[in-house]
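Attaching a single structure in structure tokens format; questions to follow.
Heads up, one of the protein chains got dropped from this complex, but the rest are sitting where they should.
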Amino acid sequence: MNLAWIKKITITASLIAASGLPGTIAEAAVIKLLNVSYDPTRELYQSENAAFAQYWQKKTGQTVQIDQSHGGSGKQARAVIDGLEADVVTLALAYDIDAISDSKLLPANWQQRLPNNSTPYTSTIVFVVRKGNPKHITTWDDIVKPGVSVITPNPKTSGGARWNYLAAWGYKQKQTGSAVQAKNFVKALYKNVPVLDTGARGSTLTFAQRGLGDVLLAWENEAHLILKEFGSDKFEIVSPAISILAEPPVAVVDKNVTKHGTRKLAEAYLNFLYTPQAQDIIAQNSYRPRNPAALKKYAANFPKIKLFTLNEVFGNWRTAQKTHFNDGGVFDQIYLP
Amino acid sequence: MQKPQTPESAPIVKKRISDPLPVQIVLIGVTLLFFTGFIFLPLGLVFAQAFSKGWEYYLESIREPYALEAVKLTLTTVAIVVPLNAFFGVTAAWAITKFNFKGKATLKTLLDLPFAVSPVIAGLIFVLLVGSRTPFGSWLGEQGIKIIFSTPGIVIATLFVTFPFVARELIPLMEAQGRDEEEAALTLGARGWQIFGKITLPNIRWGLLYGMILCSARSIGEFGAVSVVSGHIRGQTNTIPLHVEILYSEYNFAASFAVASILVFLALLTVGVKVTLEKQFQKNSFHHQELP
Partner (left out) sequence: MTLFQKKRRNILPGFGLSMGYTVFYLSAIVIVPLSMIFFNTIPMGWEPFIHAVTAPRVLASYRLSFSTALFAALFDAIVGLLTAWVLVRYRFPGKQFLDALVDLPFALPTAVAGICFATLYSPVGWLGETLAKWNIEIINSPTGIVVALIFIGFPFVVRTIQPVLEEVEQEIEEAAQCLGATRWQTFRKILLPHLFPALLTGSTLAFARGIGEYGSVIFIAGNLPMKTEIAPLMIMSKLDQFDYAGASAVALVLLLISFSMLLLLNAVQEWQQKEYR
């Protein structure tokens, strides 16, 4: 009798265990591919994966299942370095894939292996403001004015935030030709920032759902998504005249595809992103397609912005990261008293 | 601990001196005020959001295959973690309370340590230990053994986070009970396991049960540490809390809170189990637990 109660617990526990034994959704005949990506691409890859699965089935008769993992770009890169066996990575910035190549999972020249610097789609940084644009924000100079509250995530923990920062810096540096002025501009900008969320989606929620801030700095594709999810009657997009060409790159992780025997599939998957069909999906998800035909077809969605590349202003990602975002870098300095 | 307080033990309760009624009302009022701000409102928000698109949407969100996979993974984790930590808790409490030895205080402090470790660190240490950057981790990888970014990693991180719960409940209890009963049984010729099964276990059952409940509550809800070692692969390495986060970042608030409400139900369920067991036990037993 003394042990009756413990038996009960054991039985309950084993019942739970039995019902919860790990099982997989997929059957054995399915080939799997893991795409490790950053936050804002969820919707894009949902459509792309479905299209690719169909395409591959038709071409080879094989059924593929593409698993997705999303999170902050830097965190995702770290997970791959630490052993998350991604077949392909599709991240927010080249620096994160550089870090993966530093730990010998893919060669250092990875960015030359696919067309257009391995970026099948691009984006840029735009402003999202509340309906009617009550603070009359049209240019980069408007957002540093006193009394304008700006929402952008933390460049230390978010890839998108780094693009925001670099866009602002690049704008001023190109305008004045002076790095000192650019630094002062960025400093003034972050004075207007009341909260630095850890990721781009966090900032969107702060702005759209919690009603903070007058202007949100966002990826162009996220801006369109905000209008779709939270209502175009509440927000509107303001495209500045000049902004940065954000290039989120993709790459096959050699060591993992060799291990899984999925190299051919992984390469086909990334190459598929450059096909007209995939470029159409890219444009529909408000990323700027590389394919001129697709860009022309959806030109109405992509207002003319003068775009400068990161390399033009900052050299390359490694330098930009080291100068601006690493500990003791410019971003840290502007917050020191 | 956790002496059952029931109407059956009413004679004791009646004798209790109590505070004057106005004091009682004020104190209960203040407590309720705190609960309103810190417990009821967040809880209300969870349910308000969960049902914001109606019942059907709610049911749909929690029956969606990815959500079910997440529930399965969480329950599997709990089913492995709780028995392991409960067994350890009993063993550790036996060693610490029934014997005297040097270094007891240090040992007790070490047992508490996981409570004080940031969830961020708790996840990080397992990445540092078995991540593929380390020699050990890359060796494991060559053998085809996956630990982090798959179920074992999630289980281990949860083991760490919930490590102290059972031991912490049992040690003060068993310290208070002393070892006279066991020693008496020993002199009467009982053997080790008999003593444990017939004397110690019945004495500590409420503490043990309670520790297990806290342990399972925390295993169900752990977010930080698990998030670091999970890899976030949909349908494979997402526990319920991680699935909630994913849905939320997809701006799918209603579904996100619907899945979060499963966690609330699971938490209430564990406490419900405790209450039922207490009642049932009192029905068919005498006041064994009232022994000093």
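So that you can tell them apart, the chains are marked A and B in the order they are listed, and the count of residues begins at 1 in each.
The rule we apply is simple: a contact is a pair of C-beta atoms (placed from the backbone, for glycine too) under 8 Å apart; a residue touches a chain by one contact, two chains touch by 3 or more.
Keep in mind that this is a model prediction, so the values were computed, not measured.
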item	value
For subunit A, the residues touching the chain missing from this view	72, 74-75, 77-78, 81, 99, 102, 154, 156-157, 193-198, 202, 209-212, 321, 325-328, 332, 335-337
Absent chain, residues of subunit B that touch it	1-3, 5, 13, 15-20, 23-24, 27-28, 30-31, 34-35, 37-39, 41-43, 45-46, 88, 91-92, 94-96, 98-103, 105-121, 124-126, 128-129, 133, 156, 159-160, 163, 172-173, 176, 179, 182-183, 186-187, 191-192, 195-196, 213-214, 217-218, 220-224, 227, 240-241, 244-245, 248, 260, 263-264, 266-268, 270-272, 275
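Everything below uses one rule, namely that only the chains that are shown with their structure count from here on.
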item	value
Distance between chain centroids, defined by C-alpha means - subunit A, subunit B (Å)	36
Complex contact set, residues of subunit A against subunit B	1-3, 5-6, 8-10, 12-14, 16-17, 19-25, 34, 39, 42-43, 67-71, 79, 81-85, 103, 199, 201, 225, 229-230
Parts of subunit B lying in touch with subunit A, wherever the complex brings them together	65, 69, 72-73, 75-76, 78-80, 82-83, 127, 130-133, 137, 141, 146, 148-149, 151, 197-198, 201-202, 205, 209, 212, 231-236, 246, 249-251, 273, 277, 281, 284-285
